[in-house]
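Report on the following structure.
As you look at this complex, bear in mind that one protein chain is not there, while each of the others sits in place.
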Amino acid sequence: MAVAEKIPASGLIEKFPGGGIVLTTGESVLKWGKASSLWPLTFGLACCAIEMISTGAPRFDIDRFGAGVFRASPRQCDVMIVAGTICVKMGDCMKRLYAQMPEPKYVIAMGNCAVSGGIFYHDTYSVVKGTEALGIPVDVYIPGCPPRPENLLFGIIKLQEKILKESALCGRKERRVR
Amino acid sequence: MTWSSVETIKENIHTEEFWVNMGPQHPSTHGVLYLEVKLSGETVVDLITHIGYLHRGIEKIAENRTYTQFIPFTDRLDYIAAMGNNLGYVLAVEKLMKMEVSDRAKYIRVIIAELQRVASHLVGITTFAQDLGAFATPLFYGFREREKIVELFDDICGNRLTYNYMRIGGLQFDLPKGADEKIKNIIKYMRPKIDDLESLFSSNAIFTARTKGVGALSKEKAVNYSVTGPNLRASGVKWDLRRDEPYLCYDKFDFDIPTGVNGDSWDRYKVRIEEMRQSLRIVEQAIGGLPEGDPTIKVGRIIKPEAGESYMRTEAPRGELGFYIVSDGSAYPYRMKIRSPSFSNLAVLSELAKGIKVADVVCVLGSLDIVMGDIDR
Amino acid sequence: MSADALDRQIAIPKESLLETARRLASEGFDNLHCITAVDKNESIELIYILYSINKHACVTLKTQLALDDLAIESLANIWKSADWLEREVYDLFGVKFLNHPNLKRILNPDDWDVHPLRKDFSRPDLIKKPKY
Partner (left out) sequence: MVSILTFIIMIAVGAAVLGFIAVSAMFLIWWERKVSAHIQTRYGPMRVGWHGVLQSVADVIKLLLKENIVPEDVDKPIWWLAPFFAVVPSVMVFVCIPFGNLFGIDLIARDLNIGILYIMALTSISVLGIFMAGWGSNNKYSLLGGMRSAAQIVSYEVPMIISMVTAVMFAGTLSMQKIVEAQRGMWFIFQPNMAVAFLIFVISATAEINRTPFDIPEAESELVAGFHTEYSGMKFAMFFLGEYTNLFIVSALAATLFLGGWQGPFLPPVLWFLIKTYGIITVLMWVRWTFPRVRVDQLMGFAWKVLTPIAFANLAVAGWILLK
């Protein structure tokens, strides 16, 4: 499987006959821990939320990547999957949720609406032009209306790659100022 | 501590009712619903429903899109039952144009709409169980079963959730090769699975205790609140547009309309289970009698119906979905009102919630089976 | 039975709405299915679609409101479903419903003062409609 080579742990574990031995430095262990345990916020806005649940469901099973623990409280999660259209009325709420998440926190914009307002942005009056328009920095964009569950899994893998590249102890502000 | 000092403490303790905000981000509000609940201990004294957190202004968009361009937007209203919305919209436009589609298109539409009803009820029932605290397992069972239907729709029209399949005058494509075999397989697969799900819930003492008698909605109240769909039938009103105002070719099929007695959460769940069975019956009959021919009448890209108005309501999985379209003779609708089922169904919540426990609010909300996209539009 | 509510339309002046509604309710129209409005530029037309579940009957009430006097009696005391539907019309068109139990915006934020489904509502970034 092509995906298997991209998983965070494969860089750390070198297979020896008869078992695995972990060879690594302290920092990469920390990064590996961060990347392998991305708990998303239980937060569905619209249509994409159904595909988000599908991603958790047996066929696709997001839990294989360690990202299956959907926490309902923003205090305990690492990644906010913005799944759906962001409306003006919801905007403040989203900002607040993002502020309530503890560092280091990540955002995945799932679906065209969360990326750029999607098909709903034009000709209407109540839709925000994507997550970034609210001032919430986005780590991974997943286009699609809605993206298929495979795409969300790919987005999670991309986010893991990103976390493995950055410094283990860096907070949000250091990585991206907006 | 002496007894008298206990008495003084008792006199000095104040108890008061307090407001709790549920939502817009809350695990059991099915999206971005916001409930303000006034609690006295655990008992609900008052409940205020705030909606509009997903108000995308689809009715305004409709005035700026041609009739055909608007079809994808209907998918995103009730996104769990997108085909039902597709169908309601194209039927309304066809009614406006006084147009009759071919028999094959009608049959395929019936098959698709009924399979969509099964898929939607699977989600509805299992999210309901999730709200009752059966964490994830029933939900994932429901999604596993639903995946079969989604896969079929993916084959038919190329998307998993938002289908954009119905067209004014027919369908986007005819059924692909081998689809009827697949549909038959789905019926064969789904029947025991529905029995499975039913035995998972119905034989569970906790599930029964949590749902029976909770949130009972009387017949009169249901009609007065304009509650429709399975929720209305659970209250004992035998009213189903497929039977009472047949559209497409529903009058050719033999099916029962399940009704409840008490209108409580248990009945609402039971009616949905039974409706899935009846839907499979309809699909079976329709796939058996599927006529040959070209399903689609070519209408051209730009449609200009005569000036006038039409109101078409269909029995979508969540209730009666109405499209009111006013045309001024141009290529764009002059005004489009979407009468969505969940909107009226949710309005009844604050009435049902008074005097029950806060856990039951979640139960009633789950049993009403709402979709925020449908409510806020 | 009639399949189409729009085939049986009654145009009434706005003063007699409440009276007509009461009479229809007593005749068995137990279901106020839908309330909506259409902005006809010079006036706003209100449309009430009523059904009777027992008698399989339906009727549509239409009434015109002048733009300078957008107020009409609320039907929320007769049919509970009118509560939210009227709030929606108020929110999107600015029609005031008198004696409504809770006339507040329902879909849009409370602090807005525009009524977006009116034809004169505009936003700078609307796409220009192509002419067909």
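Here the chain labels run A, B and C in written order, and each chain numbers its own residues starting at 1.
Assume a contact is a pair of C-beta atoms (placed from the backbone, for glycine too) under 8 Å apart; a residue touches a chain by one contact, two chains touch by 3 or more.
Since we're looking at a predicted model, the values are computed, not measured.
Could you list, sorted by label, every displayed chain in contact with the chain left out?
Looking at the entire complex, the absent chain's contacts are A, B.
Have a look at B:Tyr53, B:Tyr141 or B:Trp239 and name the one touching the chain we're not showing.
Of these options, the touching residue for the absent chain is B:Tyr141.
Considering the whole complex, which of B:Asp131, B:Glu274 or B:Glu315 touches the chain not shown?
B:Asp131
Using the touch definition from the top, which of B:Lys221, B:Arg243 or B:Lys357 touches the missing chain?
Touching the chain that is not displayed is residue B:Lys357.
For chain A, which residues touch the unseen chain?
These residues of chain A touch the chain that is not shown: 7-9, 13, 20, 29-30, 32-34, 36-37, 57-58, 61, 63-66, 68-69, 71-73, 75-76, 78, 100, 102-104, 168-169, 171.
What residues on chain B make contact with the chain left out of this view?
Where chain B meets the chain not shown: residues 18, 20, 26-28, 39, 42, 129-137, 140-141, 144, 204, 206-207, 209-210, 357-360, 362.
The criterion applied here is as follows: only the chains that are shown with their structure count from here on.
Sort out for me whether A-C or A-B is joined by the greater number of C-beta contact pairs.
Of A-B and A-C, it is A-B that has more C-beta pairs in contact.
Using the average of all C-alpha atoms in each chain as its centre, how far is it in Å between chain B and chain C?
Chain centres of chain B and chain C, defined by C-alpha means, are spaced 24 Å apart.
Whole-Å distance, chain A centre to chain B centre, using C-alpha means?
That pair's centroid distance is 29 Å.
Express in whole angstrom the distance between the two chain centres, defined as the mean CA positions of chain A and chain C.
Computed from C-alpha means, the inter-chain centre distance equals 43 Å.
Which residues does chain B have that touch at least 2 chains other than itself?
52, 55, 57, 60, 64, 376
What are the residue numbers in chain A that touch two or more other chains?
89, 122-123, 125-126
Give every residue of chain C touching chain A within the complex, in rising order.
Residue positions touching the partner: 107-109, 114, 116, 121, 123, 125-127.
Which stretch or stretches of chain A touch chain C in the complex?
Spelled out, the residues of chain A in touch with chain C are 88-89, 122-123, 125-126.
Over in the complex, which chain C residues touch chain B? Could you list them?
Those in contact with chain B are residues 1, 3-6, 30-34, 36, 38-39, 47, 49, 53, 56, 60, 79-81, 83-85, 88, 92, 105-109, 116-117, 126-127, 129, 132.
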